[in-house]
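Sharing a structure, written as C-alpha cells. Questions coming.
Only a single protein chain was left out; the remaining protein chains are all shown in position.
Think of it as A, B, C, D and E in the order they're written, each chain with its own count starting at 1.
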Amino acid sequence: MNTYPISRYPVPNLNDLPGDIRARILEVQEKSGFIPNVFLTLAHRPDEFRAFFAYHDALLEKQGGLTKAEREMIVVATSGANQCHYCVIAHGAILRIRAKNPLVADQVAINYRKADITPRQRAMLDFALKVAQESHAINQADFEALHAVAFSDEDIWDIGAIAAFFALSNRMANMIAMRPNDEFHLLGRVPKGA
Amino acid sequence: MNTYPISRYPVPNLNDLPGDIRARILEVQEKSGFIPNVFLTLAHRPDEFRAFFAYHDALLEKQGGLTKAEREMIVVATSGANQCHYCVIAHGAILRIRAKNPLVADQVAINYRKADITPRQRAMLDFALKVAQESHAINQADFEALHAVAFSDEDIWDIGAIAAFFALSNRMANMIAMRPNDEFHLLGRVPKGA
Amino acid sequence: MNTYPISRYPVPNLNDLPGDIRARILEVQEKSGFIPNVFLTLAHRPDEFRAFFAYHDALLEKQGGLTKAEREMIVVATSGANQCHYCVIAHGAILRIRAKNPLVADQVAINYRKADITPRQRAMLDFALKVAQESHAINQADFEALHAVAFSDEDIWDIGAIAAFFALSNRMANMIAMRPNDEFHLLGRVPKGA
Amino acid sequence: MNTYPISRYPVPNLNDLPGDIRARILEVQEKSGFIPNVFLTLAHRPDEFRAFFAYHDALLEKQGGLTKAEREMIVVATSGANQCHYCVIAHGAILRIRAKNPLVADQVAINYRKADITPRQRAMLDFALKVAQESHAINQADFEALHAVAFSDEDIWDIGAIAAFFALSNRMANMIAMRPNDEFHLLGRVPKGA
Amino acid sequence: MNTYPISRYPVPNLNDLPGDIRARILEVQEKSGFIPNVFLTLAHRPDEFRAFFAYHDALLEKQGGLTKAEREMIVVATSGANQCHYCVIAHGAILRIRAKNPLVADQVAINYRKADITPRQRAMLDFALKVAQESHAINQADFEALHAVAFSDEDIWDIGAIAAFFALSNRMANMIAMRPNDEFHLLGRVPKGA
Partner (left out) sequence: MNTYPISRYPVPNLNDLPGDIRARILEVQEKSGFIPNVFLTLAHRPDEFRAFFAYHDALLEKQGGLTKAEREMIVVATSGANQCHYCVIAHGAILRIRAKNPLVADQVAINYRKADITPRQRAMLDFALKVAQESHAINQADFEALHAVAFSDEDIWDIGAIAAFFALSNRMANMIAMRPNDEFHLLGRVPKGA
C-alpha cells in the first residue's frame, strides 16, 4: 500500500465523525470491502458531505429511463473531459461492474465518440458533454435530438443533472487533490472467479 | 408582469409540494417579498431540491473568513463566465444588497479584473475562476497565492466549493432555461428610502 | 460620487480641447445630463476622437433596416463577449432606453441566446458574434441565414460593421481601463415618472 | 489579370463617388501605380469610408516612438492571427517596403515569435496580440513590460490602437470577402533595380 | 473475443504482406503473444508502415537520458490530450510494464499534473504537452526549465520528437478508427505470478 496523501486537507478519523456520517461510511466499507477516499476526504466538512451524498444518491441510485451503467457512463465521460483522477478511476470501476464490461470505461474516458456503445448512448453523452462544457448554448434542438432516440424529458433532466453534479464533484476533487484508492484501478477488469 | 416561462420543465404548484419544501419556500417569500424562481423550478425534483439547498446554505450562509458579500462575488464572477442568466441576475442583486454597493455586481459579472474590489478579493476571484474553468491545473502555487493575501486553507475550500457548487447550479439553470424574476434586475440599485 | 480614475491615460480638461470636440461634448452633456466618459477619455487623442465618433455616428445613428434598439443589442452582445465594462454598462443603458425594456440589456449581455428577443434578432446576434469571434469563417451560408429572416445585404453590412466597430471600441476601452459613469447602471431601469 | 470579385458587395465606379473620396483614391493610385482594393470596396459606404481612413491615417501615418515599419508589423501580426487575406497580403507588402526587408512580413504573419525582429519589437507584438485576442486581461504588468523596453505610455496607446483598429479592419475585410490586389504579393520582395 | 472492426480501412492478411513486414509482425507476435493492431492496420500501406516503425524505433527503443518508461509516459500523456484510444490503451500497457507500476498509466492519461511522478518527469511532460498543443510558442525559457532538472539538449530533442511523432500517430489512429487489442486493457495491472 502506498503512502501518498489522499487530500490536500486533513482527513478525519472515522471515530471522530458524526454518527450518521460514520454509519454511512461503515455501510460502504461493508459493501465494497474498502472505504472509497471520497467519503473520508469530504467528511472534513460534515454539512457539505451530507448534501453531496444526498445529491449523489438522488441522481445515481434512482430508477428511471437510464440504466445504472448509463449513469456511470455520463460520470466517466464528463470527468475525463475535466481531467479528474478520482472520478475517472473510481467511477470507471463502477461502470465496468455495472456494465459487466471490462473495456468500456477506458474507452469512454478517453474518447466516448469511439466507444463500444449504442447510438442512443452516444447521443446521451453528446448532451452530457454539452452540459459539461458549453451549457450556455443548450437549446431546443438538443432536446429534440434526445427525444429522437427515445429519451423523455425526465431522462434528459437526469442526464444533465448528473453531468452538472460531476461538474461540481470534479472541481472539488481537483481542488483538494483527492486520490482514488488503488483498488479501483483493477476492479471490474477480471471476471469474478477467473 | 410578463408571461415568459420560467423553466423548460413543469413548475409545481406550491400546494402540491412536500411540506418541508413548501415551508422553505414560504419562508423565503416572507423574507424577500417574492419567490425566487430557483425554488419553484427546482422543486420539480424534491430530493434534488433538498440536497441543492442544503449544499447552498452550507456554503453561502456560513460564517468564516469570507464575508457574505465576498461569497456572492464568487457566484457572480463564475456565473458570468458560464453565461448563466439566472445566477448573474439573481445573485447580482444579492451581491448589491450584501455589499451595499449598487455597481459592483455589474462590474464583477462583466470583468472582475477591473471591478472596484480589493487586491485580496481579486486573488479570491482569480482562484474561483480557475476552479470554474481549469480545475485540472490547480496546484500548490495557487494555494500560496491565496495564503499571501491572508486566506486560510479553510477559506480556500470555501472559495473553491462555492465556485464548484455554482458550476453545478449554472449548468442546471442553463439546461432548464431557468428565468430570473424580473424583480432581481432592480434590487439593490437604489438606496432604500431614496 | 466615487473617485476612481476613468482612464489609464490623462483626461483632458474640457477647456483645453479643440473647439469642435468641446462643442460635441457639450452637446452630449446637454442631452444626457452628464458627460459619458468615452468622450473625455478618447479626447486625449483629438484626431482619433474625431474618426471614432464619425464612425460611431455613421453606424449607430443612421436609419435603415435595423432599429436603433437593435443596433444597441449588437453592441451589448459583442461587448459582453469581449468583457468590456464601459460598453456593456453604457450601451446597456442606451439599449434599455431605446427598447423601452428594463430587462433586455442584462439578458443580452449575459447570454443573448436566452434573451427576450425575436428569432430575427437572435439570427442578427448570431451573425454579430461570429463577426466578433471568428470572422475568418464567415461564408455565404451566414448571409443566407440572414436573408431568410428578411435582412437585406445592406442590413447585414450594418450588423457586421457595428460588431467590427465595437471590436475596436472594446479593445480601446479595455486597454485604457475606461470606466463607465456611475449613472449608466441605473438609467432605463425605472419607468420615467415612477 | 484575374476576374475574381473583390467584394461581396457592389464596388462603386470611381466616377460616381463623392469628390473627396475620388480625390483620395486618385492620389493613392498616383502614388502606388494601382488602386488598392480597400479603397474601392469600402467606398460603397462613403461616410464609413471617410471615418475609416481618417482613423487609419491618424494611427499609421503619424510620427512618434514607433517607426512606420513597426506600425505595419503590428498590422501584419494581428491580421495573421485574425486570418485576414487582405490585411496580411497588402500590409505585408507595405511592411517589406518600409522595413526594406523582403523576409520579415512572411515571418511576422506566420509566427512573430520567431521573426528577425528586436526584443523590443517582440514585446511590442506580444502586447498587440494581447489587445487583439484577450484585451479583457490587459493589466498594469503589460504596461510595465513595455516601459522596460523604453516604450512610453503614448507609444503603448499607438500599439494598442493600431491593434484595435485592425480588429475592426480585419472583421470588415473578412465579412465582405475583400480581395487583395494581385500586385501586393510581389511588392517589396525584389530590390528595386534588381 | 469481440468482433468490432479494428480499422476503417481494409486490414491485410498476414500472408499477403511483403516479407520484411510479415517478419516484423511475426517477431512482435512471438514476443507479445498477440499482434498489436497498429501493425496490421498500418500494413495497409507498406511504405508508410516501414517509415512509421523506423521512426518509432529510433525514438522509443534508443538508449539515452530518458528511461524507456519515461518515453512511454510522454506517449500516454500526449495521446490522452489528443483523445486517442489506441495509443492511450496500448502504450498505457507498455508504460505499466516498463515502469513496473500498475497505477501510473491511468494517472498520466487523465491528468499528468497529479500523477505519482518525479518533479523532473513533471517538467518533461510539461514540455511534451507544449510540443503537442502549442509548439509555435516554444522558446528558450522552455529549454532552460528542462536544463534546470538535468535534461541535456539531446534529451530535450528526444522528449519533443516523441511528442511530435505521436502527434502523427494519434491523428492516424483517430482517422482510421484504429482499435486497441482487448489484451492491452489488462496488461501490467496484475503482478506476474499473482
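Here, a residue touches a chain if its C-beta (ideal position, glycine included) is under 8 Å from a C-beta of that chain, and two chains touch if they have at least 3 such contacts.
This one's a predicted model, so the numbers in the text were calculated from it and none came from an experiment.
**Student:** Specify the shown partners of the omitted chain in the complete complex.
**Tutor:** Listed by label, the shown chains it touches are A, C, D, E.
**Student:** Looking beyond the chains shown, say which of E:14, E:28, E:167 or E:186 touches the absent one.
**Tutor:** Of these options, the touching residue for the absent chain is E:167.
**Student:** Of the listed residues D:107, D:121, D:135 or D:169, which contacts the missing chain in the full complex?
**Tutor:** D:107
**Student:** Give me the chain D residues in contact with the hidden chain, please.
**Tutor:** Interface with the chain not displayed, on the chain D side: 2, 4, 80, 83-85, 88-89, 102-103, 106-107, 109-111, 114, 116, 174, 177, 182, 185-186, 189-190.
**Student:** Determine and list the chain A residues touching the chain excluded from the picture.
**Tutor:** With respect to the unshown chain, the touching residues of chain A are 111, 113.
**Student:** Identify the residues of chain E touching the omitted chain, counting contacts across the whole complex.
**Tutor:** 8-9, 44-45, 47-48, 50-52, 54-55, 58-59, 82-84, 131-132, 135-136, 138, 143, 153, 157, 160-161, 163-165, 167-172, 174-177
Basically, only the chains that are shown with their structure count from here on.
**Student:** Both chain B and chain E are touched by which chains?
**Tutor:** A, D
**Student:** How many degrees of rotation bring the Cα atoms of chain B onto the matching Cα atoms of chain D, given to the nearest 5?
**Tutor:** It works out to 120 degrees.
**Student:** Between chain B and chain C, tell me the centre distance in angstrom, where each centre is the average of that chain's C-alpha atoms.
**Tutor:** 28
**Student:** Return the distance between the CA-based centres of chain A and chain D, expressed in whole Å.
**Tutor:** The answer is 52 Å.
**Student:** For chain E, what residues touch not just one other chain but two or more?
**Tutor:** 111
**Student:** Chain touch graph shape: choose line, ring, star, complete or other and state it.
**Tutor:** other
**Student:** Mind listing each pair of touching chains for me?
**Tutor:** A-B, A-C, A-E, B-C, B-D, B-E, C-D, D-E
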